[in-house]
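Structure provided below as structure tokens; questions to follow.
Now for chain A:
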Amino acid sequence: MQLDSILFYLFAVQILFSALMTITRRNVVYSAVWLISTLVGVAGIYLLQGAEFLAGVQIILYIGGITVLFLFVIMLVPVSEESKQRRFSSQLWIVLIVAVLLTGELGYFLWQGADSFQMGEPTPPAEIGTVTTNSEQIGQVLFSEYLLPFELASILLLVAMIGAVVMAKARPGAE
Partner candidate 1 sequence: MDPLFTWTDFFVLKPAILLSLFGCGILLTDFLLKQGRWNALTALVGEGFVAVALWQHCEDVAANGQRFALGGSMAVDGFSVFFNYIFVVSAILAIIIASRYMDDEKSNRGEFYGLMLFAQAGMTVMAQGYELVTLFIGLELMALSFYVMVGFLRNELRSNEAAMKYLILGALSSGFLAYGFSIFYGISGSTNLAAIADAVAGREISDPVLLIALVTTSVGLFFKISVVPFHMWAPDAYEGAPTPITAYVSVASKAASFAMMMRIFLVPLVSVQELWMPLFGAVALLTMTLGNIAALTQNNLKRLLAYSSISHAGYILLGLAAGNETGLKGISLYILVYIFMNFGVFALISAMRREGHAAEDIDDLNGLMHRHPGYAILMLVLLLSLAGIPPMAGFYGKYFIFLGLLEAGSYLLAIAGALYVAVSAYYYFRIVRAMFLSESLEPAVIAPGLGTKIALVASAVFTLLIGLYPEPFINMATDSILLALR
Partner candidate 2 sequence: MKEHILSIVWLTPLVGMFILLLLPKENKQLIRIVANLAAFAGFLVSLPLVFWFDNSIADYQFVERVSWIPALGVEYYLGIDGISLLLIMLTTVVGFLSILSSWTAIEERVKEYYAFFLFLQAGMLGVFMALDLFLFYVFWEIMLVPMYFIIGIWGHARRLYAAIKFFLYTLAGSVLMLLAMLALYFKHAEQFGVYTFAIEDLMRTQVPLDMQIWLFWGFFIAFAIKVPMFPLHTWLPDAHTEAPTAGSVILAGVLLKMGLYGLVRFSIPLLPEAASDATTVQIIAVLSIIAIVYGALVSLMQKNWKKLIAYSSVSHLGFCTLGIIALNPNGIAGGILQGLNHGLSTPLLFLVIGIVYEQRHALEIADYGGLANRMPIYTTIFLISILASMGMPGLNGFIGEFTILRGAFERDVTWAAFAVLGIVLGAAYLLWLFQRTMLGPMTNPKNEILRDLNLREICVMAPLVLWCFWIGLYPKQHFAVLEKPVARIVERVDPEYYSRNGIPNPLTDGVRVASLVQD
């Protein structure tokens, strides 16, 4: 139990610190690398929760796929110009104040509500009872209870793809 808590706090600190670094680095490449660190931390927390499938997906998809893609794009686009410009406008202070207020508010409510965080137990479909591993459970649920969102997600991906094509295709006037 004790080890669990220690690990959790380690990962939490890693996530927060890396996230902070991600948004404050001037060089985009650094930002991307810090983002990897953030995502690894999240994967760690998934593991702690016993969700090994999600942790795996997190690493393979987000780190292995998306972030590496980011890095490729960054390499292809000249970044030297952008990295010299002022990053935040004069609204920085307003942003900071609002952010601190929001964090404080959320923190206060979470603190106040610590006792009422008795979460309900998930009610898995009947057939899941026999399955034990996390990946199998997810598979079961995904193809029974959440079949519809799962299928819809495919259309969502199709739309995303179309969007990418539309945005990336040569401009009609500029050929």
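Per the selection procedure, all candidates are chains of the complex that A comes from, given by their letters.
Here is the rule we use: contacts are C-beta pairs under 8 Å (C-beta built on N, C-alpha and C of every residue); 3 or more make two chains touch, one makes a residue touch a chain; residues count from 1.
Note that the structure is a prediction, hence the values are computed from the model and not measured.
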item	value
Touching candidate for chain A, same complex, options 1 or 2	1
Candidate 1-facing residues of chain A, complex	106, 109-110, 112-113, 116-117, 119-123, 125, 127, 143-149, 152-153, 155-156, 158-160, 162-163, 165-167, 169, 171-174
